[in-house]
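The complex is shown incomplete by one protein chain, all other protein chains being positioned as in the whole.
We call the chains A, B and C, going by the order they appear; numbering starts again at 1 in every chain.
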């Protein structure tokens, strides 16, 4: 599958008094890129939720490599960096759209849960179609970017 | 009833690249002060909602008088500036806690609605206790601050 | 000049516990659409600022007409609804991109100021090229939408 980066223009209200984009906004961008990733793979977040499966965020880790500013456009590359039947890790690499300079790398880890029964589930059992989709993307990512592990 | 201003310290992440608090944050502060106002009058927002009555925002109007900065503390005075059985207008006056300098005045207008039946209601019929409370505050505000009208 | 609406997808993090887009986000969208408007007319905000002229927000007024939700796409039409040598009012009309349903109308009023001398200026004197551009847009809007006044 040929995934395009999520392209995001920075907004004025995302700046802070240092004249740069405030760091908390990158957490928003991770979410935007994740939603876009789900749409690109043909299984939107809304569709997953409509089946009764939701995603709970377990953790985030990220590194700020250089500073984005108002007016910049950011390319956000999303990939699945870890996957099991109970949880997944999504990786984000953000670069300046013009210069290619690396701005940010991050990961978010999510577990799957049954939104009616409010408890964790195996995605493989609850929504095998989506699990297989994630698996194939995870496997292909392994081939293409082994050094990124 | 002796209402205290809502006191709000500005946060670093609320600044923008002009070195001032970005204007959208004052809309957040209006909401914070409104929630605090409901608590002070003894009828919290959660309590109103638990009766099945919610508030829908119809509109906002505001004027930015001078600029707040990171580290400033803001006093927010809340009052009811208009009231009917179907809607109310809440007024906000924000001043610097140290100098008293006026930063912002604003108003928000809300209608009451039945959150189960998703339709507007008369607060006087649906929740007379709260309507009477608002009425007494509105009336006393009229006495104390006639010139603010 | 043929101006396109600014198209904005709603984000998950913009929702609130009522399941709708929280009202403060529309203030952000007004700013995004204003920046896009400046770009479309060929005089970006950054370019204006680089000449030493900045815009100070004097006030906002807006009405919430119906509720946007996560996944919606919003079309934002921007126009100049009032203009003088010292200030301007920008009008925003937001509609659902699919149904055309009106979500929000708003206005923001700005004065021009000299960012070095920190004082208000006449745009006609300080940056006549931009003032003339605004004037022609204001005048053409007057022809097309006289009833909107």
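The rule is short, and it goes like this: contacts are C-beta pairs under 8 Å (C-beta built on N, C-alpha and C of every residue); 3 or more make two chains touch, one makes a residue touch a chain.
Given the structure is predicted, the values throughout are model-derived calculations rather than measurements.
K.L.:
May I ask which residue of A:3, A:60 or A:133 touches the chain that does not appear here?
P.N.:
A:60
K.L.:
Which of these, C:15, C:44 or C:61, touches the one chain of the complex that we don't see?
P.N.:
Touching the chain that is not displayed is residue C:15.
K.L.:
Residues on chain A that touch the omitted chain in the whole complex?
P.N.:
Answer for chain A: residues 18, 23-24, 27-28, 31, 54, 56-64 touch the chain left out.
K.L.:
Quickly run down the residues of chain B that touch the omitted chain.
P.N.:
Per the touch rule, chain B residues meeting the hidden chain are 11-13, 28, 31-32, 35, 44-46, 70-71.
K.L.:
For chain C, which residues touch the unseen chain?
P.N.:
Where chain C meets the chain not shown: residues 12-13, 15-20, 22, 24, 70.
The criterion applied here is as follows: only the chains that are shown with their structure count from here on.
K.L.:
Are the chains arranged, by touching, as a line, ring, star, complete graph, or other?
P.N.:
Graph shape, chains as nodes and touching pairs as edges: complete.
K.L.:
Which one of the chains is closest to the middle, using the mean of its C-alpha atoms?
P.N.:
Centroid comparison flags C as closest.
K.L.:
Chain B and chain A are one sequence twice: same or different residues at the contact, by the over-half rule?
P.N.:
Chain A and chain B contact each other through largely matching residue numbers.
K.L.:
Can you work out the rotation angle that lays chain A over chain C using Cα coordinates, in steps of 5 degrees?
P.N.:
180
K.L.:
Counting only Cα atoms for the centres, state how far chain B is from chain C in Å.
P.N.:
Computed value for the inter-centroid distance: 25 Å.
K.L.:
With chain centres taken as the means of their Cα atoms, state the distance from chain A to chain C in Å.
P.N.:
Chain centroid spacing, chain A to chain C, equals 31 Å.
K.L.:
Quick check: what residues of chain C touch more than one other chain, meaning two or more?
P.N.:
Residues 28, 31 of chain C touch two or more partner chains.
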